[in-house]
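Removed: one protein chain of the complex. Kept in place: all other protein chains.
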Amino acid sequence: MPNKNAVWQRALRHPSFVAGGAMVLLMVLCAVLSLFWSPYPVGDIDIPNKLASPSAAHWLGTDSLGRDIGSLLLVGSQNSLLVGFIAVGIGLGLGVPLGLLASARRGWVEEVIMRASDFTFAFPALLSAIMLTAIYGPGLVVSIVAIGIFNIPVFARISRGAANAVWARDYTAAARAAGKGPLAITLAHVLPNIASVLIVQATIQFAIAILAEAALSYLGLGTQPPQPSWGRMLNEAQSQMFQAPMLAVYPGAAIALAVLGLNLLGDGLRDVLDPRLARQR
Amino acid sequence: MNETSTSAPLLEVKHLGRRFVLPRAGLFQPAGVLQALSDVSFSLQPGKSLGIVGESGSGKSTLARLVMALDRPTEGQVFFNGTDVHQTHGQALRQLRSGFQMVFQDPYGSLDPRQKVLAIVTEPIQSWLKPADGRSELRDRAAQALSEVGLRTADLDKYPHEFSGGQRQRIAIARALITRPALIVADEPVSALDVSVQAQVLNLMMDLQDRYDLSYLLVSHDLAVVNLMCDDVLVLQSGRVVEQGPASQIFEQAEHPYTRALLAAVPGHREDFF
Partner (left out) sequence: MNMRDLSSAKPLLQVDDLRVSLPTARGWAPALRGVSWRMERGQTVGLIGESGSGKSLTALALMGLLPERARVSGSIMLQGQELVGLPEPQLCQLRGARMAMVFQEPMTALNPLHPIWKQIAEPLRLHQHMSASDAKARALQLLERVQLPRARERLDAYPHELSGGQRQRVMISIALACSPDLLIADEPTTALDVTVQKEVLSLIKQLVHEDGMGLLLISHDLGLMQDQVDRVMVMYGGAVVESAATPDLFAHRAHPYTRGLFAARPRLGLARGTRLTTIPGSVPELMDFPAGCAFADRCSLAVDECRQTPPQAQSMASHGAGETPHVVSCPRWRLP
């Protein structure tokens, strides 16, 4: 990217980018930290201490089985991040090449790819994910794959649209006049110029993936016990609604903050990476 | 054009036509057809320059793209040094392309904003320099091309947005020159530039023309620019040739009413203030 320093300086001055970035960074740090340590092991059941209020021993209290909520949140972040990364990775890895192919080849190739993605869009993502888990059994892997599949048409569509705009510019014509073939042009010219669009979309899809995983886990179709999951924590909190209403707030807040942070980061990135704004400075 | 020349023409265009099928206006209406170019023929001798003049919709940009093999004609042929450009493919076409290169109109759109000048300028030779020749050879040739257009070696490591419009157009010209072509197709090369910058770039193009015995196929709506750079002129209207011949003849004794209208419409074409 041209002039990385200038881009960084702009980024660090942009409120959405900084706020969102901080929140996402916090989440990542939590996940990494929880790989090595958490205040309490998440498997530790402590029935006598169940539904405890926040105290010095348990900062956020305990759930219906006496597990430390703080630890559950911390370790639960691992799943959210994992789902986000892999699902978006599937979308990028399969969707972007399809979109680039559609844009480069035009004609019937483009039609087939676009109609296939329309077809996939037509199915409500969450219901289809439920259907897949019903066929293949619930679990983290299946839910990741299900969510990932629905990222493919999103990225295909976006990269095709952005690539079309790049193909219309004179510098791709100049590359053809220089003797470059469509694959070489796609890699050398199209991909770098749509990268910023893809990055922004990736942060948005990441947030959506986290929400989707939480929804699936809430329904019991995602992460299975004993692995903690924010979504499942919400489900468990439901039955304790009247004894310990705060049990639902913690995982809900965690999900909300993760999604908010990613969306802010995405907004900030979009502004920072916009080449038109770059020229104004 | 110049039938008394005995050498083979550098570029020969025979009955070139291009038809576009338009999207249907309604489900039951036939698709419309736009004849962007029809029956255009001319030949260009080595070292000579031809100006293609016309307004918007005349087909002049389509003609440039067809000559550059960036688009396929629906009728007719384009011969470069005797080879049919549209029947050549793959490696042979790449070889052929080193003989003709293009300069585009928009200095802001014809350079990839994410590439450094070195990569931009050496793009035409990247495909056929063997890896053993290495980056230093590429860099040397790029530096040489830049110096020919009046830019410095240090500019190789900069990005397009660090340059002005006139400088970007120079970079585009350096890119076109790097394969030592015999023909440069220039599509409105100076229209987007200020008057004083235009003059610098035009002088540069004329210097290069003399130094390397270049042929230009210059597409322009500006008759004064064509007059300066071209030996012959071809006037297009709605895809058809209305008049063609030596520049001096056309500008002084235009016969076709459309050519006359173009000449009369040039603002301030009266030269009495010089």
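Order of writing sets the chain letters: A and B. Residues in each chain are counted from 1.
Everything that follows uses one rule, which is that a residue touches a chain if its C-beta (ideal position, glycine included) is under 8 Å from a C-beta of that chain, and two chains touch if they have at least 3 such contacts.
Computed from a prediction, not measured in an experiment: that's the story for all the values here.
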| item | value |
| --- | --- |
| Contact with the hidden chain (one of B:A142, B:V225 or B:V241) | B:V225 |
| Contact with the hidden chain (one of B:V197, B:V219 or B:V235) | B:V197 |
| Subunit B residues touching the omitted chain (full complex) | 55-56, 164-167, 194-200, 202-203, 206, 209-210, 221-225, 227-231, 247-248, 251, 261-271, 273-274 |
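Definition applied: only the chains that are shown with their structure count from here on.
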| item | value |
| --- | --- |
| Subunit A and subunit B, separation of their C-alpha mean positions in angstrom | 47 |
| Residues of subunit B that touch subunit A when the two form their complex | 65, 68, 70, 93-94, 97-98, 101-102, 104-106, 109-115, 120, 123-124, 126-128, 159, 161, 172, 175 |
| Residue ranges of subunit A in contact with subunit B within the complex | 1-3, 169-171, 173-180, 184, 188-189, 192-193, 275, 278-279 |
